[in-house]
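What you see is the complex with one protein chain gone and the rest in place.
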Amino acid sequence: MDFICNFPFFSILLSLFSGTVCSVLSAKAARIVNRVVILAVGLMSAALLFYLLSTGESFIYWMGHFPAPWGNEIRAGVLEAGMALFFCIIMYLSMAGGAHKLPSEVVESKHNLYYILVNLLLSSLLALVYTNDMFTAYVFVEINTISACGLIMIRQVGRTIEAAVRYMIMSLLGSGLLLFGLCIMYDLTGHLLMSNIKESVELIVANGEYQVPLIVSVALMCTGLCIKSALFPFHAWLPDAYGYSTVSSAAILSSLVSKGYIFLLIKIIYRVIGFSVFNSTRMIDVLFVFGLMGMIFGSLSAIKENDIRRMIAFSSVAQIGYIYMGFGMGTQAGMVASIFHILSHAATKSLLFIAAIGLTDVSGGSRKFVDLTGAAYRNKWAGAAFTVGSLSMVGIPLFSGFISKLLFAQAAVQVEGKMLASLIVLGISTVLNAVYFMKTVIRIYTSEPEAPYEGITFRNMRAYAVTLVCFILLNIILGVSSQPVVDMIGQGLAMFA
Amino acid sequence: MGPNLLANYGEAVSAILFCIGFTNLLLQTNLIKKIIGLNIMDSAIYLFLAEKGYIAGRAAPIVADGITSTESYINPIPSGLVLTGIVVSVSVTALMLSLTIRLYTRYHTLDLDEISTQLKREGR
Partner (left out) sequence: MSKKKNAEAYQKTFAFRFFRWLSGEKDPYTGTLEMHPQKEYQPDREAALRHEKEHDAIMDKVYDTEHNRWLHLFHRLYQTTSVLFCLFLIALLLVTVSYLPANGTVTRPVNNEVSARYIEKGLEETGAVNIVAGMILDYRAFDTLGESHVLFVATITVLILLRLNKTEKDEAEVSDRRFEPKNDAILQVVATFLVPVIIIFGIYIILNGHLGPGGGFSGGAVIGAGLVLYLNAFGFQKTERFFTEKTYKWVCFFSLSFYCLAKSYSFYTGANHLHSVIPKGTPGAILSSGLILPLNIAVGLVVACTIYAFYAMFRKGGF
């Protein structure tokens, strides 16, 4: 085995260990450790991705001295390595973009706790991406949940604590269902490792035995992960959590945390249940319907909103609806579109949150649209970045959002029964997106000569502006050279089987 | 209805408890009652797992007198899973309780709807 195969294990353990180390460091040292760890993990994931692309085969890594059905395992393929790399990029940029706001949002003595949470969140995301074991996945889902809750309520105002409670309640319902589904699955198969469960599930389906518990178990696990990733009717906690937590937290939560659960669901669909078995259950229709409803209702709530950050948060509900719509189509193309949308949404949504804070800062800290008039002239970089994010969300060519909409439309055309519904809703949702994002863009570019607020120049926000430029570049790269990314996703999905 | 409902009475009880806990966690407005619901739900899952490991007439999986044949011990895996699960539920309960303490010291109530109304009135 090549030495590079150790990299997934190194990245998980490094980020876990750095969480422990940060607990005895000062805030400044913890911040440096945090940055270095994210960079190191990102570099390792990139190296791993190139290695896997060159060999073209996924590999299994033993966590201990024991082989498949007895010990824990992690597994790395193109999709996993790519996701890990992408998560690191987004996390690094989000942390960098929100760093200048942190002192005003969090008490000084709690800064190192903040970095502990971020490190542990990173490790749990990596573990969810790489794991090949259902129970390990459950344990790291819990770490993910608790540290995400910590990220929400570290800025201690009433709203965030209430949002944290609501988030915890929803998440705990989700993990309860996930664990119960897992236990039923364990009872039917006698295994906890994904590949072994899949073999047994194929036997069960072939024998026709235990059909009812199998379907219920699949349904419970799916519902649990849907609840945790804030699919439409379970999104009550989301606007307050994203709208009032610290900037970096909002960017990380919206772009990474829910995506970790969705990626786990993809893994479960492909590596535990099997794509064809999953498609034969009614579950995909349920996901499809709720995805469509989320696309419409999320956008409608966003239009009604008068607060820029809550508006962006509601837009997340709609975007998660897109992803589940792709699952619901039940085809390979739909899945590819969903995974691409995970990437494009993560890149765009964190950009929007980071840009929004630049705009509100030059408007006296107010998030109301009235006060934001002309904000793009006062902070040119944030204005440009927000415009790029909005155009991407609406689906203008050149930006990543366009490609994901295109992929969704292409996938929808191939599905007989669901074509009309998905195309119509895709159209409506695009129009609704355009309504509220363009409204905001026009508002921030409406010049207001008597604005009582002062503008900010590049010199005073170098790090912030550089972060925004990186985000914009990332978005354009995803939008312009999408073909290699789509090919990679296809290759990764092929490795899953 | 399948054939094994009576044989699986332990699992049946745990399923009922799970649903009671789930509904409590979802629909109670009082935070402490929600936390109680959470604990009922988790304990139900551990009961379920414990039932999974049980084999009639066999001993706990601690090697006695050097006998290591599968004939003498129950399945050790569910016990291990329960152990892990308990620690997770302790952590989550502590977190929920401390959130509740924070909300109570600030708003003097445990009712989540009431807290939301107060928040809206504060308008922040």
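Chains: A and B, in written order; residue numbering restarts at 1 for each.
By our rule, a residue touches a chain if its C-beta (ideal position, glycine included) is under 8 Å from a C-beta of that chain, and two chains touch if they have at least 3 such contacts.
Here the structure is a predicted model, which means the values were calculated and not measured.
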Per the definition of touch given earlier, which of A:V216, A:I296, A:I396 or A:V435 contacts the omitted chain?
A:V216
Contacting the left-out chain: of A:F9, A:Y51 or A:Y377, that is A:F9
For the chain that got dropped from the picture, name the residues of chain A it touches.
1, 5-6, 9, 13, 16-17, 19-21, 23-24, 61-66, 69-72, 107, 109-110, 113, 116-117, 120, 123, 127, 133, 135-136, 139-140, 142-143, 146-147, 149-150, 153-154, 156, 161, 184, 186-192, 200, 210-213, 216-217
Considering the entire assembly, which residues of chain B contact the chain that has been omitted?
1-5, 7-12, 15-16, 18-20, 22-23, 26-27, 51-56, 60-63, 66, 68-70, 73, 75-80, 83-84, 86-88, 90-92, 94-95, 97-99, 101-102, 108-109, 111, 113-114, 117-118, 121
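Just so it is clear, only the chains that are shown with their structure count from here on.
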Averaged-CA centre spacing for the pair chain B and chain A, given as whole angstrom:
28
Can you list the chain A residues touching chain B in their complex?
135, 139, 142, 146, 149, 153, 156-159, 161-162, 164-166, 168-169, 172-173, 176-177, 179-180, 183, 186-187, 192, 212
Mind pulling up the chain B residues that touch chain A in the complex?
2, 18, 21-22, 25-26, 31, 34, 38, 41-42, 45, 48-49, 52, 77-78, 81, 84-85, 88, 91-92, 95-96, 99-100, 102-103, 106-107, 112, 115-116, 118-119, 122, 124
